[in-house]
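What follows is a structure written as structure tokens; I'll ask about it next.
Apart from one protein chain that is not included, each protein chain of the complex appears where it belongs.
What follows is chain A.
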Amino acid sequence: MSLWEYANPVKFLRLSERVLPWLWGLAVLCLAGGLIWGFFGTPDDYRQGSTVKIIYIHVPAALMAINGWFMMLVASLVWLIRRHHVSALAAKAAAPVGVTMTLIALITGAVWGQPMWGTWWAWDPRLTSFLILFLFYLGYMALWSAIEDPDTAADLTSVLCLVGSVFAVLSRYAVNFWNQGLHQGASLSLDAEKNVADVFYHPLLLSIAGFVLLFLALVLYRTGTEIRVRRTRALRARQGSGAGQGAGAPQEGSA
């Protein structure tokens, strides 16, 4: 029993159908728990007032924006090395979710920045690199939609994802060099001594868990949809070309 068994679309679909209800349920529970606890159960910050509560959306969304790209990178590598179609489709399915997370992080950040820094937008390294990440997501999705042949599209977008990752990291350090920041440093690290206070930390963790589960559920669901779309197209092509062998069960590899 190895992980690669789920590279088979049928097995993958069967697994995701079994797992998805749990994922959705847990995601909703964690999100509701984290957000309600965060909004009503924690005190206002003594300097930031109630705006501190944006943290429960802003931080998890930002985390998932980066991890979403990272997941696409891993999926692209798997596709390039082992040629599993499910992997390529998972990368494709993750991109719109990731770009939404990036947008949420940017918008909540602007809403938070207005009262705190007195500005909606500053050319701060973190903000700027998120904007660049957003552009990378857009380019990636645009390339997917521009190419007809699915395998060619998967190959090209995978290489773009690899190259883009290198340049995204490069840009991250380049903008650090280019401008000093307003944004605070990391304050959730496991090994750091000074972190966010515990009152905010625990609901935040719950909310992060909710976002992770939601991301996973969305990606699994969308990947399943992509597989089915592929399969219908294959079936229709077979019927279109007329003739005999098309009547049987849809072949798994044909996706």
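We adopt the following convention: a contact is a pair of C-beta atoms (placed from the backbone, for glycine too) under 8 Å apart; a residue touches a chain by one contact, two chains touch by 3 or more; residues count from 1.
The rule we apply is simple: contacts and distances are computed from a predicted model.
According to its UniProt record, the chain left out of view corresponds to "Heme exporter protein B" among "Spore coat protein CotJC", "Heme exporter protein B", "Carbon-monoxide dehydrogenase small subunit" or "ABC-2 type transport system ATP-binding protein". Residue in contact with the omitted chain (choice from A:112, A:136 or A:215): A:136.
Between the chain not shown and the residues A:19, A:74, A:146 or A:229, the one that touches is A:146. Which of A:16, A:171, A:207 or A:223 touches the hidden chain is settled by the complete complex: it is A:171.
By the touch rule set out above, chain A reaches the unshown chain at residues 132, 135-136, 138-139, 142-143, 146-147, 152, 155-156, 159-160, 162-164, 167, 170-171, 174-175, 177-178.
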